[in-house]
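Removed from the display is one protein chain of the complex; every other protein chain stays in position.
Up next is chain A:
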């Protein structure tokens, strides 16, 4: 099996620090005009004349993607990276999108950008490989009836744990929020973005997309009460803590739990009985891009069965590309049942969507107050 594991993407601390200064000074731009009509594309455009800049998480696509796109379409691709969704949004809005053509991001963030009129609605007729995509994933990429990004990966969030270090396998989000005596100080939860509030919201039986202030405040109280029993808030190294035995249970994305499983087969993943999310990451074209034909060529190359299969094989995330799934070797899906027999499990999660600006501000304020408490 040719699985060289790609490591952290979402919030590499180092990268956050590095970009901190630049972001602080970045202003706010972009106009609020939403136009659902795709720009007219020139089918005869000379792609060898076009260069696009793509912003993605580190190591979240093939290293040689620029060469692949060049060879396949003639377009030139330059790659830059962002460490978090927030980082990506700041890059896009800070400059009004100037200097960027294509961005990778998670659904709630892409949705917010689409609603603000900063993304180009996709003319899927120009994407030969669009038909490869799972219709359920395509649905998640629609805002007001138009597709605004190409679904890239999807998955769910659950509890990743060391089966040999816990007395009983966790079944509930309360196993993290109110750990048993033996697990106190040995659990981690995520501390940022929408995933920070997910365990508390789901434990209380609420939607991950709730905008109800009462529900959010209840979740906040639960999170404050849970804090003393946490080892740490961790968005990036939780699976390493499982491998070292420092932690026994961690809140994890399914794909990241696979990184732990790859190194220690005593590590397992469970979706708690209260349910979880179905998150989705996608690839969007910025409205301001002046090289849209090349941007489409880039996306179409990713959606090609071979390229997209690489993503599942190397990043160990589920992909919503039916043609690519046929290319994934059987050993992979046998080794990682989350990519195989348990693939349906994530699809039963509640799709994580944009909650709108007012609610997003409340989410952020709650996370600030919980971490500060």
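Simple rule for what comes next: contacts are C-beta pairs under 8 Å (C-beta built on N, C-alpha and C of every residue); 3 or more make two chains touch, one makes a residue touch a chain; residues count from 1.
As a working rule, contacts and distances are computed from a predicted model.
Hidden chain, UniProt protein name from the list "Spermidine/putrescine transport system permease protein", "Acyl-CoA dehydrogenase", "Multisubunit sodium/proton antiporter, MrpB subunit (TC 2.A.63.1)" or "Mannose-1-phosphate guanyltransferase": "Spermidine/putrescine transport system permease protein". Touching the chain that is not shown, out of A:121, A:158 or A:191: A:191 (per the contact rule at the top).
Only one of A:230, A:285 or A:346 touches the absent chain when the whole complex is considered: A:230.
Within the complete assembly, A:116 is the residue of A:116, A:252 or A:355 that touches the hidden chain. From the options A:134, A:246 or A:264, the residue with contact to the chain not on display is A:246. Residue positions on chain A in contact with the hidden chain: 13-14, 16-17, 20, 23-30, 84, 86-87, 89-90, 92-94, 112-113, 116, 185, 191-193, 227, 230-234, 244-246, 357, 361, 364-365, 367-369, 371-373, in rising order.
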